[in-house]
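Heads up, the thing below is written out as structure tokens.
Complex shown without one protein chain; remaining protein chains in place.
Order of writing sets the chain letters: A and B. Residues in each chain are counted from 1.
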Amino acid sequence: MERRQVITARPARKKINLKEQLTLHSMLLPGIALATVFQILPMIGIIMAFQDYNVVDGFFGSPFVGFMNFYDLFMRPDFMQATLNTVIIAFSKIVCITVLSIVLALLINEIRIGAIKKTVQTIIFLPYFLSWTLLGNIMVDMFSKSGGFNYFLSFFGVEPVSWITSNTWFRTIVVASDVWKTIGYQIVVFLAAIVNIDPALYEAARIDGANSRQLCRHITLPGIMSMIVLMSILNIGNIMNAGFEQILVMYNYLVYETGDILDTMAYRIGLLQVGQYSMGTAIGLFKSVISCVFFSASYFLAYKVKGYKIF
Amino acid sequence: MENIKFNKQHLKIAPSRRAFLIINTSLLVLFAFVCLVPFLNLLATSLSSNDAVNAGAVGFLPVGITGTAYKILMSKTEFFRAFGYSVLRVVTGTVLSLVVITLGAYPLSKTSSVFRGRGFYVVFFTVTMFFSGGLVPTYIIITRLHLNNTIFALILPTAMNAWNMVLLINFFRQVPKELEEAAKIEGAGHYRVLVQIVLPVSLPAIATVVLFTAVQHWNAWFDGTIYMQPAKLPLQSYIYNMINEANTLRQNLTSSPEDQALLATLPTKTLESAQIFIAMLPIMLVYPFAQKFFIKGLVLGSVKE
Partner (left out) sequence: MKKIISLACAFLLALTFVGTLAGCNYKKDYTYKPINRGTLREPEVEFKTAAEDPEQNAKFREKYPTLKKYEQPVKVTVGAIQYQLESDVKSGTTPMNQSFNKIARDVLNIEIEYTVVSVSTGYDQKLNLAISANQMPDMFYTTQPEMFTMLRDTKMLADLTDSLYMLNDNLLDNYLTYMPELLEACMEDSKLYALPQQSNKYASAQRLYIRKDWLDIVGMQAPTTIDEMIAVGEAFAKPENKAKIAEKTGVAASKLVPLSMHKDITYAGSYSAEGMFNAHGASVGSYFKGEDGQLYSSNTSPEARAAIETMRTMYEKGILDNEFSNITSADVQSYVSAGQIGMVFGEWWLPKDALGTCVKSYGAKGADWTWVDLPSYKGNESLPIVDTTLISGYNLVSKNCRNPEAVAKLINLFYDIYYNDNAEQMYGSGVLPSNGFYYQFVPVKVWDGMASAAEYHRVQTVFNELYEGGLNSRELLSGGLSEDLTNAQIAEYEAGGGRLYKISASEKGFYCLNRQVVEKINSEPALKEAFDTMRNREKILHFAQGYPYFVAYKQGISIDKMTTAEREGWGIYHEMIDENGSYAYVVDLSEGKKKAKYDEFYGVALSAMTDKGGYLADQTGIYYARIITGTSGMSAFDEFISVYNRNGGDVILKQVNEWYAAEHASEN
């Protein structure tokens, strides 16, 4: 960090070398080309949110309806609920995963037997590789009334509950199973950051008589702080992404109240009902705008507090 | 690993610390076991008899052990074709994405005084991070480009991932500028600096991005079901279809005898589980080694720095 600030603070401005500039621009060419074709160009489709879109008239001929789709959307009682669910689920996931992954990374780092350390790390990381297509079905089975979770609880005399259909528990299950699946990734990132800390710092601290807890608090934690900030910022941009695939495979009628999110709602409306593209797009646009606001806010915060630049 | 040896040599372990280490290790081992439970259940299901599975009698151990499901699976060529196609997708998709992102991240890791026009690109990519036109326009573009039913429909649209690029940009920034300056004095251009100076010291970031991208490609199912014909389905789309086929059939079938006959063609739960398990197997086998390499890459990266 310090090093970078020294460089950016350097006052001397180099003369512009045109050839060098062209080389740099040429490097961005593939990225720009792909993004233009597959990401920017389709944004013409956003226009559908303000139209009563039909296939024959297309993007340019369908009648404009202004904010009618949004008006319809806001009048729907399930829309606000879905928005709220999205934020609650996504936020809980971000907090749980961030906190738990830091804790677990620090704890795993404390394991002194190399083989166990490696095995634990490997196993925890494993579910990350599997899609919700596969895991969602397994989870639904586990948390149903006759599932493995109740079987386990029965040893403690707990009466069986249908967790997956309970509005009280559904979000908890969604968050918990997402933590189970994805936490391995962040743990590995943090462990890598820990390994990256200069060993000389530990040595110096030990010579000063620091114990393990102090080492952790004063060297390890600060050492990975920039990584934690980066991950958190990236995560907060995801505040509106509560996990479309996961919810899609795990939810059911009974838990729409607590489990339906903007993405699943847009999917049901926009793709499963013929000719409702406009409404689906409107939900997507709403989601994008909110995401953008959250991301900007967190970015400013990180910049002000840590002097961190993302781009 | 370095500091472990260090500890052993220089630190006397206090009893309270020893207790902490023991409890910590056992709890983490227990936690790891809980992470494994669903996989055990899956394996047990695939090895059990159909009756036992239908009766819900299978826990972590197979009931009425039989290898029928695996025997049937061996003759399912479409499963293995899908498997191969997924591997192809992961490899080509990851390589392509890595090239595009690395090339893009290098100029963007420069300050705007060094790289003129950086601001425009930043705005450009930020927009792609938050807005998307949705499925219909994307589909239209892919169809117009005649990419349907080719692997490009699966790898091109996601090749330029701004989020992953941000990760690389940040790592590239931390590369000591002195190294680059030295190389440039020797007459190296930007491409050579990127390949010979920046990339070798950024291996941890590269490894992270590779992992990220590969997993994304491996797990993607939706694009496969939209763009590909059955003979070219990637594995996840194939399995998604298989799991959901029963429900789709039931909702779409007419009550004609012809349509009803289709229900008899559906796979059993054990066959389903066997396919899911085999789909996971290579990862379970390859991953421990890949992880070793991955972690090693991170460590190496840090040592060089």
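Quick note on the criterion: a contact is a pair of C-beta atoms (placed from the backbone, for glycine too) under 8 Å apart; a residue touches a chain by one contact, two chains touch by 3 or more.
Only a predicted model underlies this, so the values are computations on that prediction, with no experimental measurement involved.
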Practice prompt. Mind giving the shown chains that are in contact with the missing chain?
Written response: A, B
Worksheet item: Which residue, B:17, B:184 or B:269, contacts the hidden chain when the whole complex is considered?
Response: B:269
Discussion item. Among A:29, A:55 or A:225, exactly one should touch the missing chain; which is it?
Written reply: A:55
Worksheet, complete the sentence: Only one of A:144, A:220 or A:281 touches the unshown chain, namely A:144
Worksheet item: Looking at B:25, B:102 or B:126, which residue reaches the missing chain?
Response: B:126
Worksheet item: Residues on chain B that touch the omitted chain in the whole complex?
Response: 51, 54-57, 75, 77, 119, 122-123, 126-127, 135-136, 139-140, 143-144, 225-226, 229-231, 233, 240-241, 244-252, 254-258, 260-267, 269
Discussion item. Just checking the interface: what residues of chain A touch the absent partner chain?
Written reply: 46, 50, 52, 54-56, 63-68, 76-78, 140, 144-146, 162, 164-165, 167, 252-254, 256-257, 268-269, 271-277, 289, 292, 296, 299-300, 303
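As a working rule, only the chains that are shown with their structure count from here on.
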Response to the item:
The answer for chain B against chain A in the complex is residues 1-4, 6-7, 10-11, 17, 20-21, 24-25, 27-29, 31-33, 35-39, 41-42, 56, 59, 99-101, 103-104, 106-108, 110-111, 113-117, 121-122, 124-138, 140-142, 145, 156-157, 159-160, 162-163, 165-166, 169-170, 173-174, 176-177, 189-191, 194, 204, 208, 211, 215, 218-222, 236, 239-240, 243, 276, 279-280, 283-284, 287-288, 291-292, 294-295, 298-299, 301-302, 305
Practice prompt. Provide the residue numbers of chain A that touch chain B in the complex, in ascending order.
Written response: 3-4, 7-8, 13-14, 16, 20-21, 23-25, 27-28, 30-32, 34-35, 37-46, 48, 59, 104, 107-108, 110-114, 116, 118-135, 137-139, 141-142, 146, 148, 151, 180, 185, 188-189, 191-192, 195-196, 199, 202-203, 206, 211-212, 230, 234, 237, 245, 270-271, 277, 280-281, 284-285, 288, 291-292, 295, 310-311
